[in-house]
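First the structure, which I've put down as structure tokens, then a few questions once you've had a look.
Note that this complex is displayed minus one protein chain, with the remaining chains in position.
Labels run A and B following the written order; every chain starts at residue 1.
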Amino acid sequence: MSSKLYHGAAWYPELWEEEVLAQDIELMKEAGINVVRIGEFAWSRMEPNEGQIDLSFFVDIISRLHANGIEVVMCTPTPTPPIWFTHGHPERMYVNEQGQVMGHGSRQHACTNNPVFREKAAIITEHIARAVGRLPGVIGWQIDNEFKAHVAECMCSTCLGQWHQWLEQRYGTIGKLNEAWGAYIWSEDYRSFDQVPQPGAAPFLHNSSLRTMYQQFSFEKIAEFSDEQAAIIRRYSDAPITHNSSVAFHVDNERLFRELDFASFDTYATFDLVPNYLINNDLWRNFKRGRDYWIMETSPSHAASLESYAKPHPNGFLRAEAVAAYALGAEAFCYWLWRQQRAGCEQPHGSVLSAWGKPTVGYRNVLEVEEARKAIEATITSTRPLQAEVAMTYSDRAKAFLKTEPHRSLNHRGLVTSFYERILNTGLHRDVVPEGTELDGYKLLFTPFLPFVSEAYTKRALELVENGGVWVVGPLSGGRTEEHKIHTDAGLGALDRLAGVETLYTFPMDDTGSEGTAFGVSARLSLWSSVFEPREAEVVGKIENGLTPGAAFITEKRHGRGKIVMLGSLPSGDEGELLLHRLILHYADEAGVTVRSDVTRGTIVAPRRGDAGDVWVVVNMDGLGGSVTLPREGVDAISGEAVAQGRLEVGRYEYRIIRFDN
Amino acid sequence: MSSKLYHGAAWYPELWEEEVLAQDIELMKEAGINVVRIGEFAWSRMEPNEGQIDLSFFVDIISRLHANGIEVVMCTPTPTPPIWFTHGHPERMYVNEQGQVMGHGSRQHACTNNPVFREKAAIITEHIARAVGRLPGVIGWQIDNEFKAHVAECMCSTCLGQWHQWLEQRYGTIGKLNEAWGAYIWSEDYRSFDQVPQPGAAPFLHNSSLRTMYQQFSFEKIAEFSDEQAAIIRRYSDAPITHNSSVAFHVDNERLFRELDFASFDTYATFDLVPNYLINNDLWRNFKRGRDYWIMETSPSHAASLESYAKPHPNGFLRAEAVAAYALGAEAFCYWLWRQQRAGCEQPHGSVLSAWGKPTVGYRNVLEVEEARKAIEATITSTRPLQAEVAMTYSDRAKAFLKTEPHRSLNHRGLVTSFYERILNTGLHRDVVPEGTELDGYKLLFTPFLPFVSEAYTKRALELVENGGVWVVGPLSGGRTEEHKIHTDAGLGALDRLAGVETLYTFPMDDTGSEGTAFGVSARLSLWSSVFEPREAEVVGKIENGLTPGAAFITEKRHGRGKIVMLGSLPSGDEGELLLHRLILHYADEAGVTVRSDVTRGTIVAPRRGDAGDVWVVVNMDGLGGSVTLPREGVDAISGEAVAQGRLEVGRYEYRIIRFDN
Partner (left out) sequence: MSSKLYHGAAWYPELWEEEVLAQDIELMKEAGINVVRIGEFAWSRMEPNEGQIDLSFFVDIISRLHANGIEVVMCTPTPTPPIWFTHGHPERMYVNEQGQVMGHGSRQHACTNNPVFREKAAIITEHIARAVGRLPGVIGWQIDNEFKAHVAECMCSTCLGQWHQWLEQRYGTIGKLNEAWGAYIWSEDYRSFDQVPQPGAAPFLHNSSLRTMYQQFSFEKIAEFSDEQAAIIRRYSDAPITHNSSVAFHVDNERLFRELDFASFDTYATFDLVPNYLINNDLWRNFKRGRDYWIMETSPSHAASLESYAKPHPNGFLRAEAVAAYALGAEAFCYWLWRQQRAGCEQPHGSVLSAWGKPTVGYRNVLEVEEARKAIEATITSTRPLQAEVAMTYSDRAKAFLKTEPHRSLNHRGLVTSFYERILNTGLHRDVVPEGTELDGYKLLFTPFLPFVSEAYTKRALELVENGGVWVVGPLSGGRTEEHKIHTDAGLGALDRLAGVETLYTFPMDDTGSEGTAFGVSARLSLWSSVFEPREAEVVGKIENGLTPGAAFITEKRHGRGKIVMLGSLPSGDEGELLLHRLILHYADEAGVTVRSDVTRGTIVAPRRGDAGDVWVVVNMDGLGGSVTLPREGVDAISGEAVAQGRLEVGRYEYRIIRFDN
């Protein structure tokens, strides 16, 4: 439970003159900024020439901030190695899939697996940790910045060598690799690990196992770098460590955060994509459970670079975002960035202050956030998010499978967000949980878009079912093995047996005229689909027309005290949405889900619980206003006035905090 | 005349365990598969290390198949050289137009002109031919697989050297090349052959002659490789040799098949693109005339890879395809593939069996094909396709010209298929004939989209005309010389004189408001066009509005007992289609074309002739049903019942075989 809510911003004091810094600190206090993040790109200021390290500037800044009541998240500057590292060293640079070697400038231009990079990164991080690790005011650490945001899997020769080692470690013998990958196909098979290529230029597609495993290798190596950095910092500092990540980056966040202390993410969702914003909160709360997460970056108005800009937030939206975040479990709501960049390539990006030191178009919204933060801090810090009973699984490994096998340009993030939105719209309180999450406490579990369903995952899901829960599997789940092959025992491998079905066929359902009927609705079916014949299961959704009339696309089977539900296809169109809406509510009822409300679309209820009772934070997110039925009389936590049972209206971007005292 | 109809599938026994192989052979017999194609990607199984060749596995498989009544097309495995060939040898790999050197994995990654590749390919092929060439059950050979499907003209340094030799052979002196290409333009001209570049990176477009000739060089070199392979096989085997090609690949099929024994092709046309399917049959019948062709690959349901999938066939369509193919001259109808790939990059591709050994969504259609095959085999094998009287010329060399000069992203295949569809829709029985085909027996010849009309071609066409036939030339035909230059004697060179016209102007007709009137229809004119003034010709189609009102776009001139018709532009829109429909029928009438019917669109009549009389195979291809008028009473070849003269209806994907006995 946090004792405080943070309202922060990224700050680059190394880029500005002394008079600006003094002004900045004063203005931060005016705006209510109580934490700043510094240092993430400042390597050349810290170590202008190789080995010549001087951190006094940052030590001084931190102490000045502290003196002014502003705390600090200190960053390691590794996304931007200085010119002394890069110049004349193409072998240290990132190489993309087209074989292009990156030059100096921009960021993430170095290969993070290069041994010299690792060495120099360790040195600078150790110096920083030693210099500031125990300074008062340093309340946290951020490693690097947005790992793999601009780059994906590096194709340099360092990586090639490490890839071979990684493969040897994973498979032991080259014969086992050939077997695991089915590499005999197309005479791809290797005689030794050093022959296995990176998935670079080829006339047609590479083997799916090669592509998926190379991503996994890259996931593990970047996490390994993060682990190394964290270990260094911990030798000199007790402050918790995070990384500002995102589901959009080429990382396995679950693995990455394993060795970090708290979760944080960056989000630039625009006002018209509210579910994209909310899913992040419902997900990142669960990367380090029981520990509040941070929104480490969001814009006070609009994201932008030289080549594009997003739609600016309407007035009022920022506060709704902040209140929603705090209510859903965020400890901090931080802007990128405090003062507009005067140089570089992100000059047009929204900020709190302009480059000339004046309020920006987002400024009044920042003040509204601060006002709200103060108003809700006591309530938020005395409660915790209520455990949801509904969970949807999120997997960055699944994202890698979809990158290898995008079907028809499918996008993992888009699929997942759409599915989440369907749950959100039912008013069920929900968690989005990383694949490896323990499932205790959940009653209803959704597992969509997970091509490989591991044994460990299945075991956890079955426990949930045995305890009376409902597990809904699909669409697109279960059809691939760990190495991205097709099962040879049954269409969905072990799932067939567990779900009491025979997967008759798997095929692309689009354009076949297939319709599915369930819960009183008929809808067109879409996506690569699995079609079932029940063995020990009941048919819940039956297919009409198309290639497989009479077969099932939804089945359910009792298991223990609960049910395993197979969802083999994705109903589409308006009717498809209705069918899925009913499916979600049907199984929520069956599973006995109680943490829910009838909140209207575009408005959320974030339930929290404290010693004194429960709290509902109701926030209108879509600017259209909304309402929810209060189950009993409550108290407005801000005004202290009673709020009657029944319909509670909230206006455009308005929020209300209703206490239901014990 | 075949004695048998084949129903086949591609099979990769080297990728599966023994128990799967045994099951496969049993299930093939159940499904009616009587021929399999094996070996095409199995080089690493045959020669896992350089020089260590063991073919016993395939010898054994062939004998087991034979014992089970299943015959074999044996393939050479050259599309996928093993890792011992590729590793550490970038100089042996294919290089694309962007200069990217291919790595191992995928297929067609080696340069087929590399001398080491040629040597190793010769060795493995000789071993295979020796080992299995005279085994009972080996009824044919396939060289390599889908030459140049994933790659086009290689840009490696081996190819550069051979290009120089090829040019020297073609032109003798560099001065002649400079003349032939007009290379003095832009100071491109060369002093020696070794200076002539490949058409790689350049600030703007390369010389058209360079681009077209480089394609021709590539065409000849891949055919040369095929010739070499065929010669090796023939030393050890009498079984006929083919290659599974396509009009979509970067080959000159006419040249490629010159040294092969029978034609075969791969097709993955979807159910909504019936003309694309039919044109293949009407074309491939004519690559090796008098010898039945094979459909070597088609999907029982849908094509797919990791990155895309096609629409699956509706039930019934596969049988219609198979019957149409057998009726139009195919000896074999073969699937890609028998058992779904469990690994690689084509895992989602349609197959007969799933990876887990069960029927796929296409399986019942495969059974329908087998039932039909048995029902029609006697009739088909006792007749041969009736010679068409209408021919349309197809040229892969023309495809190369269009690749060099695509006008506004014109696509050769699309243009040709559209023109074919217009003929198809008239109910005229037709051949699509390679450019070099002898034209005896034809009465009406269409020559669209042939930028270079050779003297030899013209001679054959004129003979047809002299014998009373009609030759329709254009659109887009005749405006380029053999080396892709513009004529300097007349707009269309010799054609102007032969057709009795003066080509006044050639220019892009689109967007000029030009309309053409002929056969009682006025239509918008489109495409790069030739506009005529008649000299000794009659005006058939006159232009109104636009830039050249009063000029002609269609002319005809008597020549011998027939006519030369110039079609200078492409009428477009619904009226344009009507105009072309009338044009085709008008000249079919004039030429006295009798092999025709009034079959409705979407249904075909495939006429055949045997000792006992004629046969019409009527097949509904579009799933909407159709009809045709029978000219006299016939007999249903399957039921043996009489069929009255007059209207014969066929239902959705239904087929009928009507015998008209002598």
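We take it that contacts are C-beta pairs under 8 Å (C-beta built on N, C-alpha and C of every residue); 3 or more make two chains touch, one makes a residue touch a chain.
Keep in mind that this is a model prediction, so the values were computed, not measured.
Colleague: Going by the contact rule already stated, which one of A:69, A:105 or A:161 would touch the omitted chain in the full complex?
Modeller: Per the contact definition at the top, the residue touching the missing chain is A:105.
Colleague: Identify the residue among A:195, A:347 or A:467 that touches the chain left out of the display.
Modeller: Of the candidates A:195, A:347 or A:467, A:347 is in touch with the missing chain.
Colleague: For a quick check of understanding: of B:407, B:459, B:535 or B:647, which residue touches the chain that isn't displayed?
Modeller: In the full complex, the listed residue that touches the missing chain is B:407.
Colleague: Using the definition of touch stated at the top, determine which of B:89, B:258, B:485 or B:652 touches the missing chain.
Modeller: B:485
Colleague: Which one, A:14, A:189 or A:389, makes contact with the chain that was left out?
Modeller: Considering all chains, including the one not shown, the answer is A:14.
Colleague: Could you pull out which residues of chain B are in touch with the chain that's been left out?
Modeller: The missing chain touches chain B at positions 98-99, 181-191, 195, 197-210, 404-408, 485-491, 504-508, 510-513, 528, 531, 547-548.
Colleague: Of the residues in chain A, which ones touch the absent chain?
Modeller: These residues of chain A touch the chain that is not shown: 12, 14-15, 41-45, 48-49, 77, 79-84, 87, 94, 96, 100-109, 150-151, 301-302, 304-312, 314-315, 340-345, 347-348, 350, 354-361.
Simple rule for what comes next: only the chains that are shown with their structure count from here on.
Colleague: Report the inter-chain centroid distance for chain A and chain B in whole angstrom, where each centroid is the mean of the CA atoms.
Modeller: So the centre of chain A lies 50 Å away from the centre of chain B.
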